[in-house]
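Before anything else, here's the structure in question.
With one protein chain held back, the other chains of the complex are shown just where they sit.
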Amino acid sequence: MSWKAIDRNQAVVDADAPPLLSEGVREKILSYTHRYETKRAALLPALHLVQNTLGHVSWQAMVEIAALLDIQPSDVFDTLTFYTHFWTHPKGEKVITVCRSLSCEVLGGAAVLDALKARLGIEEHGTSSDGQYSLVTEECLAGCDHAPCMLINEKLHKNVKLDDLERILADGDNDRVDMPRSDLFDAPPVAESKQPASATEDDSRTTDD
Amino acid sequence: MKNVGVDGSTTLKVYESRGGYVAARKALAMDTNAVVEEVKKANLRGRGGAGFPAGVKWGFLPKDRTTTLLCVNADESEPPTFCNRVLMEHDPHQLIEGTIIAAYATRSQVAYIYMRGEFHEQFHVLQKAIDEAYEAGYLGKKVLGTDYALECYIHRGAGAYVCGEETGLIESLEGKRGQPRIKPPFPAIEGLFRRPTVVNNVETLSCLPHIMERGADWFTGIGPPHSAGPKLFCVSGPVNKPGCYEAAMDITVRELIERDDMGGGMLSGRKVKAVFPGGLSMGVLTVDELDMKMDFEDPRNYSLLGLGTAAAVVVDDATDIRLVLRNVARFYGTESCGQCTQCREGTSWMQRIAQRIESGAGRMEDLDLLLETARNMGMMPGLSICGLSDGATYPIETIVKKFRPELEAAIRSQPAGQVEAVLQAAN
Partner (left out) sequence: MAKIIIDNQELECREGMPVLRAALEAGWDIPHYCYHPGLSVAASCRLCLMEMKMPHPKTREMDWAPKLFPACQTPVRDGLEVRFNSDVVKTAQESCMEFFLLNHPLDCPVCDQAGECCLQDYSYKFGRAESRMVDPKVVNPKKDIGPHTLLYTDRCVTCTRCVRFTREIAGTGELCLVQRGSKNEIDVFPGRPLDNPMQGNVVDICPVGCLLDKDFLFKRRVWELTGTSSICPGCATGCSIRVDHADNRVYRLKPRYNPKVNDWWMCDEGRFGFKYTQDNARIIKPMLRRGREETSPSWREIPDIVRFRFQDHVRASSADKVVAVLSPFMATEEAWLLIRFIREVAPEAALAMGPVPVEGEPQAFPCAPPGAPSMPDVKFTILEEKCPNRRGIEQLLEVSGGTVLTFEAFSEQAAKGDFTAAWIVGGYPKPWVEKDTAKLGSKFGLLVVQDLFENKLTEAAAIVLPACAWVERDGSFVNAKGLAQPFERAISPPDGAMRDGQYLFEIAGFEGLYSGQRVRELMAEATASLTEVYEAPPIPAHAH
């Protein structure tokens, strides 16, 4: 144990930086607040929205969300880190979530995970050098009847076999589910540029192992 | 599960063509208390895991309340459970209808469906169905043309098992970390936004349309008296037909695995070694215990915590029991919210011990240590705020107790000096 301490006095957000969240995203977040009795209750929907838009929830995004919901940035930091689906640093274009529940593991889930690590050249929580894929695991995706399974962004891949991996990874549409979507609520926001992850940047804050 | 597998089952049109929303209309024509009484009479026990009667739960709401909130627990996170997923994926309107009935019976103004973040497809399906219901006037200011108003929103979780605990869910809905609350006060008195709140599971609510339509007597006529009504059973692992099956609560674990209209037997060449019949948290059965009845009472006779989610995962004889132990221990180590000491430290300690045992560096005394840690985490109710701690102890305890010979044999077969080498390297 070293005597060096992490310095929390240093600002990580430039106070003069232009707003990160677009007007559309802000309005959407505020529109969520009407569903609840407290503004803070809109925090999870807000985090989902921001992460979908920016690819991750950066420190600056946390500060802006806090201001919108009348809470402290530390409250956002507190809540965000409790949930494994949110990350504070950029991830790859597509995030592969491999299920490691017992059902999946008994049917070869661990082998799928190992094969992906080898194929992408990364460990869990890592991002491939081309910024294309990040790899994480989840305790159970509730797809046990299709074990082993994994999610790529929002698409669930069922009964994944080692031989299928190349085909799945090569498919450009492997991360989207094609289905009618609601436009009354939670319409996907206008596409904003995702911030690509650098290959070296590892998201230590979502480490859950 | 009558609409699962029907073409277009997720659409309002098909749902209505098969008798949908008739029950809700019937319920809304009744007095709210009469609906509660009917559900009490049906002895509808919660399908989420605890088995608490839904009607009784509703009865705890203060009589003089002005605001009531309904939370639908769709945070199905107990491995290996997926029956709610199936219900939402294939029959979203049945859930919405059940939600309307429950909300009406409890005089709720808003229903929040707390859905786990891993459900993407299901979210789109259910949201689309909610939109349809709004458009048709089944939700909103005038539900089904009556003066009853109900708003219904989906609130998505983001990867936290503990949010399936009802007060963890409430905290999460309030935009906080999903740490279960201390009780009392119970949600019925002071829940979401400090309002009287009811939290019901998806499957529980999905039973309501059928109870309202066919009556409590029909419901209690199915299965044993203490475990009335149809139930969804999941089976997964190396069986021929992993899936979700509906049956009365008088089937045995063996039937669930072997019946042709259910699990369809083991994959060729594999044999049952162990079964977690009710989700991991309830504990494990050996191959000699497969005649356990899948109801609310019998599991206790097999040192299990309860029926749980009635989702069985089968472990075959090719799987090392140490892998199972580690998988289970890691699950709780990862998912403990970290609030209560026993659970935060105990789960992580058990995880480290189990990982070491799996890596081939187990010590005989580790088995007793696991048992004692489990006992210290759950020797008596009240040791921790919520049930996750108990849920973590049952599988560990039952694995170590029921599979002790195999674990001991594995430890005995380790090369000499292995333990010392591993511990030295680790520390």
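As written, the chains take the letters A and B, and residue 1 is the first residue of each chain.
The definition used in the following text is that contacts are C-beta pairs under 8 Å (C-beta built on N, C-alpha and C of every residue); 3 or more make two chains touch, one makes a residue touch a chain.
Keep in mind that what you see is a predicted model, and the values were worked out from it rather than measured.
Among the displayed chains, contact with the absent chain in the complete complex occurs for A, B. Of the candidate positions A:Asn52, A:Thr81 or A:Asn153, contact with the unshown chain belongs to A:Thr81. Only one residue in the set B:Asn43, B:Ser281, B:Ser384 or B:Thr398 touches the chain that does not appear here, and it is B:Ser384.
Within the complete assembly, residues 1, 3-13, 39, 59, 62-63, 67, 70-78, 81-82, 84, 205, 207-208 of chain A touch the chain that is not shown.
Listed here are the chain B residues that touch the chain not shown: 160, 177, 182, 333-342, 344-349, 352-353, 356, 363, 369, 376, 379-385, 423, 426-427.
Simple rule for what comes next: only the chains that are shown with their structure count from here on.
Measuring from the averaged C-alpha position of chain A to that of chain B gives a distance of 25 Å.
Residues 76-82, 84-85, 110, 116-121, 124-125, 127-128, 130-131, 134, 151, 153-161, 172-179, 193, 195, 234, 236-238, 242-244, 276, 280, 311, 313-316, 319, 323-324, 327-328, 330-331, 334-335, 337 of chain B are the ones touching chain A in the complex.
The part of chain A that touches chain B in the complex is made up of residues 35-38, 40-45, 47-48, 69, 71, 78-79, 82-86, 97, 100-103, 105-107, 138-147, 151, 153-156, 177, 179-186, 208-209.
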